[in-house]
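Okay, handing you the structure first.
Shown here: the complex without one of its protein chains, the others still in place.
Moving on, here comes chain A:
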Amino acid sequence: MALTRRQLLAIAGGAAMTSVVSGCGGSTVPTIDTGSALGASYDGPPVTISYWHGFTGGDGPAMRDLVDRFNSEQDRITVEQNTINWAQYYQRVVAAIHAGRGPDVGAMHLEQLATQAARQTVNPLDDVLEELGLSAEQYPEQVWNAGVVDGVRYGVPLDVHCLASYANRSMLQRVDVSQQPRTGAELREVLDAMTAAGLETPFWMPNRWPAHLMFLSLLWQFGGEPYAEDGSEALFDSDAGVEALSWMRQQVEDGYSPDNVAVDTQYTAFKNGEGAFTWDGIWQVNDLQAAAEDLDWGMAPIPTIGEKPAVWANSHHLVLFRDRSPDDDRLQAGKAFIRYLTEQSAAWSGAGMIPARNEARETPEFTDSPQAALAPAIPAMRFLPSVPGVPDVQAQTLETAVSEAILGRLAPDAALRDAAGRATKLLQANLDKFGR
């Protein structure tokens, strides 16, 4: 058959179009699909899946070990991991999934689950819990429930991590104190004893990270809530919020903290032996072990300054991503990998985290770790509500208000009132946006 030049071009063009379309996947939006049921082990053809997470700190090597072990313990699934700084992770994941080039499995902070579900990136997992061998009684209640958004489960918990109080033990000994203070009054007593003993500025108060985590913990301790449960309103300018933030600023005014503590300064100072206490995330354990060898430090739950114990906490959840052209083998392999990781919870203690699974917290891997001291605080752990867009709103409003007040540029009530007003506007806009 003879073809004219025009016909040939048409065919070539059509072929090119088809390859473009199929290359980008069958659908233009990510499709919900959790694959066919997974048996005792994956027995499909050899498959390579990609796993994205943001464990860039002291938790990175621990995750790498887990992935290596999984890859060597069976020969049908190869997991390729990609580590992306959390700050960029959530933008990249959304872009990759929507471009049809996303990963198969990922780790995520729980307060991101609602946002990611709205952005159509994660698969609902209710129907596959049995295949994964997971059920509610294996986990602390609030951690398990935190993986649910609007009645649908999108993540399964890997760990919990919270704010902790780190203390320089040699400084505690100088004022004859053997354990960390448990209440605001005790803390003040110790701080007074220290300043009297010539230890200046024993408790550095940062104005940025992790200042807002300290604020949230205290807000909950004083009986407040940062946001309405349905995400329609910011409530952090309540009396409880003002009390919490005033207490933080007070540490500066009473001279327990230097003024103008910039980003990371309080932690660097603590590592260098300045400052007796610092509140930071438990993930710093690895860094302190590795980089502060001659520092004698200990960790404990943060003291109860307000009316009841409460501490900001977060949790890494494992998710199964959607795909524009789902592949059953990759989905099954992904589930097998998630199952493996949740079973290996105890080994994950090496990352400085508290394993989410109850039984893993009774293993020597965890009980011998420094963060085991925090396990009793699990009932007091509080999480941000599962509302789409909350993390973004918080960064623009609550965090700057906390900063302004701690720097003494605005009174706590004025800073919070202004920020809460803006936050409510943004939350309302988000409700419209995500509610469509």
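Everything below uses one rule, namely that a residue touches a chain if its C-beta (ideal position, glycine included) is under 8 Å from a C-beta of that chain, and two chains touch if they have at least 3 such contacts; residues count from 1.
Convention: contacts and distances are computed from a predicted model.
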Listed names "Carbon-monoxide dehydrogenase small subunit", "Chemotaxis protein CheA", "NADH-quinone oxidoreductase subunit M" or "Sugar ABC transporter permease", with the criterion being the UniProt name of the chain not displayed: "Sugar ABC transporter permease"
Among A:Asp104, A:Glu225, A:Glu243 or A:Glu404, residue touching the chain not depicted: A:Glu404
Sites on chain A contacted by the missing partner chain, in the whole complex: 29, 91, 94, 98, 118-121, 204, 207-208, 258-263, 265, 268-269, 272, 274, 389, 392, 395-396, 400, 403-404, 407, 409-410, 422, 425-426, 428-429, 433-434, 436
